[in-house]
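Only one protein chain is missing; all other protein chains are in place.
A, B, C, D, E, F and G label the chains in the order they appear, each numbered from 1.
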């Protein structure tokens, strides 16, 4: 029951004001004790809750995956270890009709997921400055794909060899959103920002050494960008960038 | 002539290879000596070049405004002083037919502009945590409006009095993009991010004192946000946020 | 009407569900356009809203003071300039019965207030390391006093001349809360923390030079304190410390 | 003998001035060579000394636990490893009458303790933004409980899914003190601060990655909070927060 | 009366235990309300209290100078403005016998003092990297001289023209202490440290620009020095260095 | 074909404008999917591409070495592990005529290379402050040597024992470029900068502890150098310094 | 007399060993008391001493200019104010034969100089990202020109409009050294570094706001550059970059 249904029910005296008060206070979430699963999120935000696997105990992870799978028919987990994958695989038994859910793990991006068939729309480009930035890019790519976007990958186009980027500009120019992933000095975002008309989500990575300060330098570069249309997410946050790109792509692909 | 036209002309021997080579090297920009106006930008990026007025000499500003006005029929300037406005106003004479261009200055946002009539589409919401954040919000609002978006303002809805924000949630929920402007601890972005389904552009402001470190704390808060859909621009960069919001709004409002 | 009254009214069909829905969404605040006064705060938090005067336009300040004075019969403003005081003084006219409200300004703490007679309870001690820390201490003192606490001041008892502090220990030991204000290396908080049984609110100040980094060093010292019972507020945030001290004092003075 | 007893004894010539001088200089502590146990602390501060186990040699730890147990009948140790627990368990033999002291270890909070039966008073709430913050919260909870407070736990109520927090507000609103534990951007403290009337002790955690800088970002967020009644302790310092909460709870529960 | 005299008096019943207790608690300091002058310092530390003039109100400064002059026959003030000097000069009247105290002000070091005739012993060398560091060096020099040391000045011997330093090495090598003052990269301290056998007090200065970060870079350089015998004081803290140099010089000049 | 050849071919109708357009867009690089080898670099920059081995997968490394070896007859790899060396050694088979390429690995500098015979010209000096800086210096030395420079090594000449440096000054003074490698306080660069007439490339190292902050302090020292002719590369970036030194040496050794 | 002449003279007993010892110790510098002019520098480093005017007292400045002018027939001063120029102009009288020295002041770069006719050799390019970086670029340009280089200026070629830079690449590619001046995110250096074969001296500027932290962000970007051949000087240090560029240009233009 949503708020207007509740109030109608009070008016009709189907429920007491006291019961109504209780229901009004609690928007739906599932209480697991150590966690409160946000069952309401899909309605509120358009995408269901995602599991940040890093450091979660096995029993918690299993329970959370089961709940979310039951709720949505698919689950996306980020920053999962191979061990978590194996543990989860063993735990998720099949049922009479449909067999085991199809749990997949990608070692490069550390994405662990059960994914429904779905139509993919629009176009996102994920590009990196170097090869060392690829794992973060893959996390962005996988996330955006899971949330229904077509994704194209353009890797190793850092600004020190500009022709590699320039030779791929047309692939970038018809995207609804570009995710630019770069460590070290992070200059890729600014250059890409000057070449495309869609928003650019900049992802600094912890690739580098010395004064890169684990990605802080790249983050500062991107935040200070002189180019238009660039906004920034946390260091190594491929997931966050993929999410936003999917939001923008969804809004750009459907007439509203 | 674009690149294929140039090459056709070479083939037809209308121009020599030497002339062609020259033209191929130089994409269009207007050389003013101290500046190179990016006449190509409107084609490449969809929005024409904007003038960062802060610290520009008067004679430069006048010349740049004249060129851009002639090129596009409108000009947007950011971070302008009142003195610059007055100087520019005196300098921009009218012509035989149309009279003086309509130069406008907004003291709060420091936006200085000549604006064409245009249709405004979609919807962006700009919200602030406190009243001290309003000048930055106004810069975002003015920018997005100039670039063709409808903009709604929701001010003073900081998280310490949550009901003020909750009472305005429905105004946020049907936007194509929300710009969340906050100084001090900058928590507004995370809370807004959890309540809407569209992308949130977070703008940290330099409002605060002590450990706010001129906005660095708010920037870090926003970059570390646990909510989905949040990306961040530089401290006090209302312009940047307004630009991205307008990009997203444009893509979201027109079926592609 | 509170939530249960609203729901009773729906049940009794005094109001429609639609009206109820509207009222439920909006907890009380007064919309001034540029600001949303939190009329609800006194009920929710026990102390009414306070005005951070710094940088507020005169017309805003006058309007806000009028509203809050009307609401609560008293107003506390922090970080006010003398000019704001004079402007406000001129603006706040008297009425038929009671004459002008008694606006007071303290140049040292920059507190600007209209204060009701009230009973003061319990005991707070505000102490400083040096004389340069006194303005911040006065802000804490004035705030705590405004919110109903008895406050004792113990100034210039920094750790480099320990006997000055030790000679005043008994004045500290029967307080409900001690506010320890110190700049430079900020060691006072740790020493005080080891000598008293009540909570110590540590306020780093921007007093110092060089590596004090405008109070950041003192803040770090206090956050890292090896003594028990110390928690920290922002640099120069006398108001915040006074507020918390008043909360603790109030809870400690009234049996619950 | 306290100072007045000593002076009486001098007057009565029970002791010589020379002996008195010696005694006056030395407040009671137990000299273990490598450590000086603060036997006086319980009198001076109301709670006995607590053992920071991390990195302490086994023989030291055993000796310190023995002394403190003998002195107070109970001991609280923080940041203990499982190995330390096992070593201590083996070492602490029983005696003729009472058997071994009841040594308990909690793996999540790393609390190692021997605890006396005691009455618990008042109410503290410990809440966290996410599940990864729970170990720090447990340290706070265990500490406050050891020092005699009733403690209620409210976990995984981070601001990105606000309804989870709002659904638990009434549990927070009747506490004497709320401990708000959060990593990443640490926004929980500000939101809680705006919803309750008691003091909020904010504990930043090192949960996060990239620009969270091991908790520094959350610390800055909390220090800059725009909400009233918030003071901050060190990153991951659950113990410190639990101690202060217990102080405030004790003062609030007993009429003074 | 010192502690043994007090206790004798109690024994002899010249004073009551109650009076003794009071006296024992309060080591001597003069209470000025806003300040507590540390009259005991000369006995405890060998040098009387010094006045940090910066930001002190005129009436406070006058009163403090009067008290300290009366106590010690001389006063040293640091970081004084010319205005403070003039105000103090006007205020300090002469008396029947001796006329006005001889107040002196040095514009370069901002030292304001009344100085007794005294014998100067030993030898300190104060050296600087550049001419811009001289004001800080002068503060060190004046302080050390006031506290009884002979001081030699060796300026503009920065490491980029090493022969200027090498040509003065013998002047440094027979000092009891060298004060090395340098901004920018602050390398002087390390080079001096390798050339002399006495302790070197390193004073970073805020001279520089850009990444010098107001002296922080020089401070870090000095703290990380690979040379032996170097310890560091705060940025621009010539006074502190002069004080320590005078301590070391005093101890080195008098057989103990 | 270069651009003028392409345009001639269009004019002569040897190729169509469409083919020309394609070729003009893509400057030569070899697409490996995960990497884009910059085959053009040797022409554009005078030195062929170098392989940053750290973290590269074995199969990638082998493929990249094969391509670059085929292209240039030699390959330079930096930051290689011994395992990578062994893997590569096993993989690079010989051919009919020339046998296996001569793969060499230097454990100190972590340089992994196949090097052609070549003439070495000019002179570079690489010097270090301490012995712990030698691995970084070796990386610089090896790089510069690979790119054709004569290199002389002068180690352990830190400023705390100045005579060690002064005794080697004449070896430095006839170099075309000096690479100064130093950790801790990094003062070597300034002193060397004052003694030679050629450019000095300063390399901060992560040697040190505490406030050296993994080389950041040395970096700041070098950036703030008061000596002329000093420019700085990243912490531990021996490769970068060796490259620049080789550039300068090449330009200085060949009349242009 | 140089060292071998001195030793010959000792052998020939023209001077005593004692006199020789004295002379050997003191390399030539002129002692002005507050400064030690490095008369030896031209011989040691190839360029005479330059005056950092900022903050120098007028009388010092006049005396230093006179000495250096007499010594070298020309003087270069950096960071001079217009007032210093006027004061110096008034002070430098003419002499019988040649009239006043030709003192010139450039308001943009704050260079104050007396310059001899000289031949200019080679070629340096100074380029900037934006127009706001021009003053720093001018300082570099003026310095390099003073030290005998031909200098070409290429301004406003920041990476957000890449075609402006690409249209000028050939002007950069035949330089002996490129000075790349950029504030904000400072990405220009990396892009230029990938396009030219000569060394690039990167100059971060304090242009920007918010997280640019007065140039620190640009400095970090440049230090972390992924391109080869880039070394970095201090923020706004146009002089330093110009000096190094002139060194490299000199070495590159003269066969050695």
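The working rule: a contact is a pair of C-beta atoms (placed from the backbone, for glycine too) under 8 Å apart; a residue touches a chain by one contact, two chains touch by 3 or more.
A quick note: this is a predicted structure, and the numbers were derived from the prediction, not measured.
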Omitted-chain contact residue, chosen from C:45, C:142, C:176 or C:212: C:212
Touch criterion as defined above, residue of E:54, E:150 or E:251 at the omitted chain: E:251
Sole contact to the chain not displayed, among D:10, D:151, D:187 or D:219: D:219
Omitted-chain contact residue, chosen from D:56, D:113 or D:164: D:56
Residues of subunit G in contact with the chain not shown: 3-4, 7-8, 10-11, 13, 16-18, 20-21, 24
Residues of subunit F in contact with the chain not shown: 131-132, 134, 155-157, 161, 163-164, 166-167, 169-170, 209-213
Those residues of subunit C which, in the complete complex, touch the missing chain: 129-130, 158-162, 184-187, 190-191, 193-195, 208, 210-213, 216-218, 220-228
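Going forward, only the chains that are shown with their structure count from here on.
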Of A-D and D-E, whichever chain pair has more C-beta contact pairs: A-D
Between subunit E and subunit A, distance of the C-alpha-averaged centres to the nearest whole Å: 60
Gap in Å, rounded to a whole number, between the CA centres of subunit G and subunit A: 50
Sequence positions of subunit B contacting 2 or more other chains: 161, 166, 194-195, 210-213, 216, 219, 223-224, 228, 234
